[in-house]
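Missing here: one protein chain of the complex. Every other protein chain is in place.
All chains are identified by letter, namely A, B and C, in their written order; residue positions are counted from 1 within each chain.
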Amino acid sequence: MITALLARLRQGHHTNRFPAQVPPLPDRLRGRPVVDSTLCPPGCRACADACAVDAIAIGADGGRPAPRIDLGKCLFCPDCSEACPPKALRFTNEFRLATSARGDLEVADGRVYALGRALAGRIRRLYGRSLKLRVVSAGGCNGCEVDVNVLGTLAWDLGRFGISYVASPRHADGMLICGGVSRNMELAVRKTWEAIPGPKVCIAVGACAIAGGPFAGHPEQCDGAAGLVPVDLFIPGCPPHPLTILDGLLRLIGRIEDQAAPPAPPAG
Amino acid sequence: MSGPWCFMRAGGAVALEAVPDLPLDALRAAVVAAVGAGRRLGCWCGDGAGRVYAVLVDDAAGQLLVARAPLPDSYPALTPDCPQAHLFERELAEQYGVVPVGHPWFKPVRFHRRLTPGPDAWGRPDDEAVLPGVADMFTVAGDEVHEVAVGPVHAGVIEPGHFRFQCHGEVVFHLEINLGYQHRGIERAAIGGPHPRSMLQMEAAAGDSTIAHGWAHCQVVEALAGVAAEQPALDLRALMLELERLANHTGDLGALAGDTGFLPTASFNGRIRGDFLNLSAAVCGSRLGRGMLRPGGVRFGLDAARREDMRRRLERAGADAVHSCRLLFATASVQARFEDVGVVRPIDAAAAGLVGVARRACGHPADARRDHPADGRPGPAGPAATAEGGDVHARAFVRFAELQESLRLADGLLQRDAAATPPGALRCRPRPGHLAIGLIEGWRGPVLHLGITGDDGRFLRYKVVDPSFHNWFGLMLALRDEQISDFPLCNKSFNLSYCGFDL
Amino acid sequence: MIPLIALLAGCALHLAAGLLALRRAGDAVAVLAVLASGCLALAGGWALAAPADLLLQLPWPVPGGAVAIGVDALSGAFLLPIAALGAATAVYARGYWDAHPSGGRTRAAVAVLLAAMALVVTARHGLWFLACWEAMALAAWVAMSAEHREREVRVSGWTYLVFTHLGTACLTAMTVLFILRAGTAAWVPLAGPAHALDGAIVLLAILGFGAKAGLLPLHAWLPGAHASAPSHVSALLSGVMLKTGIYGILRITGLLPEPAAWWGALLSVVGAATALYGIASAVVQGDCKRLLACSSIENLGIIAMAVGLALSARAGGHDALALLAGSAALLHVWHHAVFKGLLFCGAGAVLHATGTRRIDRLGGLLAAMPRAGALWIVGCAAAAGLPGLAGFASEWPLYLAGFAELRQGGWAGVLTVVALALCGGLAVAAYAGLAGGVLLGNGRSPEAENAHDPPPSMLRPMAALAAACLLLPLAAPWTLAALAPALGVALRLPAAAAPAVPGIVHLAVAGLAVAALGAAAWWRLHRRLAALPQGAGPTWDCGYAAPSSRMQYTVSSFGATLGHDIAPAPIAPPQDIQPAQGLFPHAASFSSRTGDGILERWIMPLVGRGAALCMRLRLLQQGHLHAYLAYILAAVLVLLAVAVLGRAG
Partner (left out) sequence: MDAPLLLEAAGRALAHLAVLTLLPPLLIGLIAKVKAAFAGRNGPPLLQPYFDLAKLLRKQAVFSRTTTWVFRLGPVAAVVTALLAGLVVPLGGLAAPVSFDGDLLLVAYLLALGRFCTILSALDTGSAFEGMGASREAAFSCLAEPALFLGFIALALLLPPGGGLRLAELLAAAPDGWRLAAGGMALVAAAWLVVLLVENCRIPFDDPNTHLELTMIHEVMVLDHSGPPLGLILYGAAVKFAVIAMLLLSLVLPRGGGLVADLATGVAGLLAVAVLVGVVESSMARLRLLRVPTLLVSAALLAGFGVVLLAVH
């Protein structure tokens, strides 16, 4: 017991101070991309062509190409930014990405990125200080699970916000789903959803859970959770940084309300 | 033994004509003989074009043995003579409808329809839904026996799988594991590749082994193209691989502590694992190493300042990790939970073809980093860490030893000047009619990728063998006559991948 | 005279009912039996309410014999449960057993059994007592062997016969010693100082009556006999016949002038061992009636502990304590009769509906038979000794007696309290397993899924007994007062010395408080639930596609931790395991035989060794006439020699 106490002293206190203070992020972290379509050469499709998962569509902005990035499909790989000769498309360190609607997950020049809103009235009053989640892993790569799990460790300490993961869906207030929902998991996801007592929320974490990720279009899976259950919060990324997930969860329960994201620092 | 084999090395390629095409009986006999002589069956898979390929791994000689044979609709099963073939044969039946006659446990593996058109190996009609996890399970007779069915949705943040325990009271007579819930069709999608998405999908074969799978894929594609990545790229890949190992071993030792309810190590390691993940992110922006590798090279380099900063962080996290794990191994109440729990006998481990940590915990010093070093790849010095006993303690101890070794290795890699130059990427265009094998020692064990190109230079078949494919069976063995309350502990001591198995 | 007349009328009516039943079964038989029970109840109640020692003596042409029947308060205390269960089972058997091919015979045997029991607890002469005792034993054997075509039933019957006659042999020896001690076989309280033979008499009484009461190690017949008897017969055997053993011990010690301290000590130790062994065996039983029988062993052990405590206290001169412990014993006799009767009737209802007693083939019956199921849960809770119900109300005074004894520096109180506490925990486990295994969850077999509630003739007696389980704790203050005279007889103390049992009124109030607060909380919860939409679905199955009823705990598994992993090896029931072998096992099986550990590991080997010894005597058996003539000659010579030497001496 004494060694345990000494070890405790040595290891120190490590919980970060988010949301009051944003912990340091890796400078190379690829967060929310920004597009400056004024830099786009006419007729250029390099970014869209480089994207293996068809996350980028090229619209037209008065004759100039206007890339629109669907963050729900985006795997945050550097293919598009590497392919963009004038650096019109680049990733920033902005980690705030979660949205309340699938349609909000779009980055385009001149478009305000609408971050997730808090739950409505009664549900928010119910879950504002206590939200138990049943995590369902369904046909992903276990990457999002890694970062969902990390939130439980002492650096992130999800419990301090009254959010925790529970064993039984009966104890849960909502479902947090990772993975694109393989055909073999379809029934299990439905059964879990039905086993949760209402009112219930659903959170889709990661590119797979939102739109199938790198496996989009495979007949072995359902291309995300939204086809099976109503999703209240979309957290994009492959996998999302733990801070992205935490930010999303706190927005959902109304602990973070600011919409105006601070100016994004330049990408490293 | 020379025998009817084509010999090659990890990360090498051969023209298909050079691969012996034996009659099936001869291939079968050759596999049995080779396994009898101490080699390990690394892969036994169909190519979708009427042939079966066998890959044997010879750790002692650092060689891979390959041969092939035409594949009929049914053949006498290999499993009775070579138990480690059991899952490969079930997989073959599920993917191509080939029936291994006399297979002792003939059931589906991943619960999907076959990849090519044709009759189902189990005679299931096409319009009948394949219910996941529902198979003819082994049961212990007697109405006093109860079954505990866990999964696919597990308590905690765990991937899906179905575990069926045959129990009386707290005692488990037998555990059977049905997976396939994470099946996303990676191997099917790779056919006709490499596609733009292939690298992304290989990285996501098992998210916690992004580097191991990614690198093995790079090895296959590079070998097929006949190019070799430059030394700085290899150094950086090796660094990322060790960082992956550090993060996962730290996390697993913490999780083992958590399952015994020992809070100090559980909470410290959870945090330190994050430190290692953040080191990966410092290199490539992704905590799992996503986007770092690409066939022909890597994407990010490290300048001296960054290397110096990383060395400092690595040293601090490493010291914390070692200290926290020492506490785990010095606590009697934890050791009481570890010792003699979840024992796999060495003889069973060898027969079942276990790999990686689970194999080394049974005293077999097999480690692909040492046994199958690809050219120029910096590898560890000295023999692989092993432990005797095959119990939870042995598996934990091997991880701890490897963790310490990886710390030294990663530190050494960070000191290499070569790593300073940002490496470029080579163009990789696979040659037609070739076969290449990638073999990387991930933190769980050897990750084997096998690529066969057709005449058009596109993948005719791409096979991924995650170490978990071999090792889930070890977990089943470890649970015999064990207490069911020790299952989470045993499970965590293996910590196998579901998605790596299900693909 | 009224009690005596009522007693004789009751016995006569029972016998008449039995005779009638041999001709034709019908409502008339049941009515007669209920009337008979009414008469017995009148006799018992009167004897308790107006204590007086009424004696009826008739000549009997047996040397030294006399028919002596007396109804005093002690008899009354035992007549009442005999009457109550007699009436309840008489009604119950109409729907349960009368249609069975052995219905008439069983009815007749039960009638004889009831009459014989009434006579046993009123006999006042050694030889007459032995005659009634034997009649009771044989009637019980006939009644329990209703399904004698089944091997298991025959084996249980024979085992019972062997044990009961071992007991009778001890009692015969006891009677002989009593005659030597008192000069007469008549059971009249002896005056004067203690006698050297008193100890031997009590020891033989404890052995002989203990065999009937199921005290260790002579309990081994009990689980089999109770399991294979028709359920209403089991109710009678468990509920009242076992208690005649307790009656015997109390009666005999009551005849002797001064109890020795070791009598009570012996009973305390034997009782504690019996109670713990019984309930520990109950936890692992897979047959619901064997489980109930094992629990009867436990309860008889508890009663024996109470009697033991009473006798030691009496020997030590602590009269109030003696009366407290004694009243605990008698109260438990009553309460156990009620809840065990209910439980066996419930087991009968289950058997009736499903045709099996194996708990691991049952399950989910509460939904299929809501009424009988609910009544059974009441019985289980009472038997588990939970507050507000009959079982706890009678353990209460025993606990208090135990604490009082240990505060006087005795060790028996410590033993009693610890044994009771452990029994309480084990009983909760055993009965939760029983109720859970049989009534709750999913059915484990087609039989369980097609069950239905029994007919009203079976339900009504169960309802009455369940009501008694709920009401007896409320009546306990009065019951205890009423039982004091009976103890006065048994302990030879003035009944007036009986203390008011402390806290018993509060206990009743506490029971009511649990009920009231529980009802209020229940109502509140349901109003809350009604206000919100509720979901329904399968039990959480981890999202699996094909859950089955095998994926629920079996009662054998439920009891395994306590029964197999913790119980000391010499008494743990053996298991048959055919383990999964090889990397890909093909067949494996598991079963545990929940026979009696003591019988199988200790008694049967002894019997076997005895039998082997006897086989050696077969050398004498040559089959030649001259050999036998030689034996006779030798015997005569030896006798002559003895006679001659004796005269010479």
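The criterion applied here is as follows: a contact is a pair of C-beta atoms (placed from the backbone, for glycine too) under 8 Å apart; a residue touches a chain by one contact, two chains touch by 3 or more.
This one's a predicted model, so the numbers in the text were calculated from it and none came from an experiment.
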Missing chain: touched chains present in the view: A, B, C
Touching residue (missing chain; options C:L471, C:L525 or C:A643): C:L525
Hidden-chain contact residue, picked from the options B:G161, B:G258, B:G274 or B:G291: B:G258
Chain B residues that touch the omitted chain in the full complex: 146-150, 155-156, 167, 169-170, 257-264, 266-268, 271, 331, 333-334, 336-337, 341, 483-488
Contact set of chain A toward the excluded chain (per top definition): 1, 4-5, 8, 11-15, 126-127, 129-130, 132, 154-155, 157, 159-160, 162, 164-168, 170-171, 173, 194-199
In chain C, positions touching the absent partner: 363-364, 366-367, 370, 377, 381, 384-388, 392, 396, 399-400, 403-404, 406-409, 414, 417-418, 421-422, 424-426, 428-429, 431-433, 435-437, 439-442, 502-503, 506-507, 510, 513-514, 517-518, 521-522, 525-526, 528-529, 532-541, 549, 551-553, 557-562, 565-566
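The working rule: only the chains that are shown with their structure count from here on.
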Inter-chain centre distance, chain B versus chain C - centres from mean C-alpha coordinates, in Å: 63
For chain A paired with chain B, centre-to-centre distance based on mean C-alpha positions, whole Å: 28
Residues of chain C engaged with two or more neighbouring chains: 541-545
Interface hub residues of chain A, defined as touching at least two other chains: 136, 168-169, 185, 187-188, 191-192
Chain B-facing residues of chain A, complex: 3-4, 7-8, 10-11, 14, 26-30, 52-53, 75-78, 82, 91, 134-150, 152-155, 165, 167-169, 179-180, 182-185, 187-188, 191-192, 213-215, 218-221, 238-239, 241-242, 268
Chain B to chain A touching residues, read off their complex: 110-112, 132-133, 152-153, 155-160, 180-186, 188-189, 195-197, 200-201, 203-208, 210, 264, 267-268, 270-271, 273-274, 277-278, 281-288, 290-291, 299-300, 320, 323-324, 327, 330-331, 497-499, 502
Chain A residues within the chain C interface of the complex: 136, 168-170, 185, 187-189, 191-192, 194-195, 197-198
